[in-house]
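All protein chains but one are shown in place.
As written, the chains take the letters A and B, and residue 1 is the first residue of each chain.
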Amino acid sequence: MENVCSINNLVACLVQSGMNPDLANLLTALGGVVLVATVPLVTVIFLIWIERKVAARVQDRLGPNRVGPFGLLQSVADAVKMITKEDITPQGADKFIYNLAPIIAFASVVLIWAVIPFTPLHIGADLSIGILYFVAVASIGTIKIMIAGWSSNNKYALLGAFRTIAQLLSYEVPLVLSLLVPVMIGGTLGMQEIVRQQGGMWFFFMAPVAAIMFFIANLAETGRAPFDLLEAESEIIAGYNIEYSGFKWGMFMAGEFMHAFTACLLTVVVFFGGWWGPGVEQIPVLGFIYLGLKTAVIYLFALVLRSTVPRVRIDQLMTLNWKWLVPISVANVIVTAFLLQVIKALGLTPQSGDLIAALPQTIILLVGNVLLGVVVFGFIGRVGRAQRAADQAVQIHTDHDDHSPVPAVGD
Amino acid sequence: MLEFNAQSVAFIVFALFSLGGALGVVTTRNLIHATLYLILSLFGAAGFFVLLSAPFLAAVQILVYIGAIAILIVFAVMLTRSMTRLRELYNRQWLLSGVVGVALFLLLMIGVILPVWGINGSHVGKPVSDVVTTTVDLGIALVDQNQYVLPFEVASLLLTAAMIGAIVIARDDRE
Partner (left out) sequence: MIPLWMYLAVAAGLFCIGTYGVLSRRNAVAVLMSVELMLNAVNINLVAFWRYIEPSNMAGQAFAAFVFVIAAAEASVGLAIIISVYRNRRSVSVEDVDMLKW
């Protein structure tokens, strides 16, 4: 890792000042952790504000605009309010587990930021198994829900926790399967390497079906609309965090917003080219800006989607996953693997990292994806037509059965 | 014995997690607590895999064991309503099992581990210091026709059979 800008120069300074080298390594590593972890913590304040503003504008109102210029300090005011609330623990709750759940909620999201490549030189930890690490940390998130639901000593919290875990575990399958596609195209599990491989062409153009599956599965994993059945106020009130108040609830909420942002960040890193942009090889710091801009676009799309699409029911949720997303993801993996072998046999695998070399592979994979999409839409159309015919048959049946003496008014 | 560097500190921490979690599993009355102790023990094992230069296995341990099996166990504990205060913790043969456990441990340590790989043992060589194999080699080994492709395919069949079997057994046939 010669060209990685590392914090190890500080180690040399500390060792020369007489510190034990292992201790110096540990302290600088901790300093690096604090640096990387500060980014999501600062971002989440901004995220809450932008969510409220966008939701408000879609609903033709203004959103927070009193506290600070454009309402920017609203999140700070909310945080202050939350901290000063009374910190209660329900009677009969398991104290240690009850207090552990918000910590895991927050920690399991900040942990993902360790493997995200911000620029060609800056990455928290360049693991060779970056994508697998992301999936593993995402699956730890289910533990917090279980223990939060259980330790609240409240049967509605427990029911909410059951439903949430069913949703999360189900949508992990298309998440992992759709992540297999860029791993196959890039040939590596490491995040920095996957971003480097997108120098010629973004993986979104080579695998649009996988990108869309990944985005939908992420929306369901983070509990964002339209999959926010579990924490919507009109449903099971707050689901598994019904008994939490004050700062603990704040940590759950902040963890959820950060999870949504992290999911969009990962979509950008894996499918939309990460830190690539004009001039980033010469000035690596520009990578931050490109990554931030692309993530902001995807996150704004998710925010507008939240205010636009109606919520899905729990059985529609499960049907969508097991009958549609999982077969499409599996078919996508098979088709992509087959096409990649065909490309390798034809000798069209891009050797150099520029646009022209990546075009043949892109075109072949794009054609494969479009064909898969056409087949899927054909199925959707057929199912939709059958459903509509069944609905109309029921309606005609009830019309003919209506032998009442009084004719219906205004039929 | 152990010099004081970062690796030995990590080893001791992970050993405490694994063994402490295991002791918690077998001694606690509250089954939910037992599941959490099990998760702690599995984290310790994942830490060992990282120390042993097998990062893929560490990630798979967290993903499969903690993310799936531990959640499954929590569901089973909740669905069988036997959770918080178990009436009796051990059955009638707990003393004999304790003796068997301690005897087995002493037999393994004194009879097998320490004579062969211990400090004055016969095979105490230096461990191979740098590992050149990567996750790619594991992937190749699992699909290479001269290596482990047959167990790989049989394992996938086993998982399918287990999935179907579990669904059939746990299905509620009463309605």
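Just so it is clear, a residue touches a chain if its C-beta (ideal position, glycine included) is under 8 Å from a C-beta of that chain, and two chains touch if they have at least 3 such contacts.
Just so you know, these numbers come straight off a predicted model, no measurement behind them.
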Contact list for the unshown chain, restricted to visible chains: B
Residues belonging to chain B that touch the chain removed from view: 1-2, 7-8, 11, 15, 18-19, 22-23, 25-26, 31, 34-35, 38, 41-42, 45, 48-49, 51-54, 56-57, 60-61, 64-65, 68-69, 72-73, 75-77, 79-82, 86, 88-91, 93-94, 96-98, 100-102, 104-105, 108-109, 113-114, 117-119, 121, 124, 126-129, 131-133, 137-138, 141-142, 147-148, 151, 155, 158-159, 161-163, 165-167, 169-170, 172, 174
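In this section, only the chains that are shown with their structure count from here on.
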Length of the line joining the C-alpha centres of chain A and chain B, rounded to whole Å: 30
Touching residues on chain A, where the partner in the complex is chain B: 22, 25-26, 94, 97, 127-129, 132-133, 135-137, 139-140, 142-143, 146-147, 150, 158, 162, 165, 169, 172, 189
For the chain B and chain A complex, residues of the former touching the latter: 4-6, 32-33, 36, 39, 55-56, 59-60, 62-63, 66-68, 70-71, 74-75, 78, 134-135
